[in-house]
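Only one protein chain is missing from this complex, and each of the others stays in its spot.
And then chain A:
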Amino acid sequence: MTIKTHTAGIAQAVVLAALAAYPLVGSEFYVEMVAKVLVLGIFAMSLDLLVGFTGLVSLGHSAYFGVAAYAVALIAPEFAPANLWFVLGAAVLISAAVALGIGLLVLRTRGIYFIMVTLAFTQMAFFLFHDTALGGGSDGIYLNFRPEPRIGGWMPFDLAEGSQLYYFILAVAVLVFVGIKRVLRSPFGRVLVGIKSNEHRMRSLGYSTFNYKLGAFVLAGALAGLAGVLYAVLFGFVTPELLSWHESGHVLMMVILGGMGSPVGAVLGAGAMVALEEAFSLLTTHWQLLMGGVILAVVLFLPGGLIALPGRMRQLIKSGGPHE
């Protein structure tokens, strides 16, 4: 057990060091791609909080991601850079508020109905930005300037600079990762895992599970919003597709691919998804077909996702041993 946690700690340190060193060696294109993986990793971790830890399969998680991204674009002035801390705080708060409103309604349903209503809400959000003047139609909105992290007169770093933007995103991703780990071992986090295991029993033990689920829903929405802000800042434009249910399915697939119930798995899933999409789209224009095949294979042959792979290998080696 201690050896295992030790190995995991070393592995995490190595990965972090590699991520920190990457801009020194990688081309601009790939640095941006790794930044995208980190952003989607935050998004996937936020969804995993619901799917993997609380047992709430949401098919509407893109709503909070997209709403925050749009909030950045709409709050930012047209001819001057916005203040990063202001747009970040405002957009995350808006996402949290939207999650609170939607959560109050959808958490009254269960199972397949929960999946359907979350999907319905994200589609409503999609059409709100797609079909009204608010969201600039199907073309979306361009961000003319990257927000500035100005505190008073001081600029601690500059997001217009590619590698500094990368390090900012990496720092946020690490903070979210560590934060989620902490939350999961808190009394609140233990209750969420209990709800996933046996909600009825949690209620009879005195936990008003609705409030806990709502807390998880708002927290997950806020973190998805944080990812949405980073996405808008990274790519400099937002489109209604960010809110569509395809995007919700996309992030759900990352969670499944990486392995539910593990923040590391969620980031792994995001990385694998982006890498496979990139590789397959170089091979063929029908890359989505290949992608579907991979997802299917993972669900069928590796139910625990990529994160379960080392354990599976160890098991295979162990069971293979005595036959030699």
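Rule of thumb we're sticking to: a contact is a pair of C-beta atoms (placed from the backbone, for glycine too) under 8 Å apart; a residue touches a chain by one contact, two chains touch by 3 or more; residues count from 1.
Just so it is clear, contacts and distances are computed from a predicted model.
This figure omits one chain of the complex; the name its UniProt record holds, of "ABC transporter ATP-binding protein", "MoxR-like ATPase", "TonB-dependent receptor" or "ABC transmembrane type-1 domain-containing protein", is "ABC transporter ATP-binding protein".
The missing chain, though absent from the display, is touched by one residue of A:22, A:157 or A:207; that residue is A:207. Set against the missing chain, the residues A:20, A:33 or A:183 yield one that touches it, A:183. Contact with the chain that does not appear here is found for just one residue of A:197, A:284 or A:315, A:197. Where chain A meets the omitted chain, the residues involved are 179, 182-183, 185-191, 194, 197-198, 200-209, 211-212, 215.
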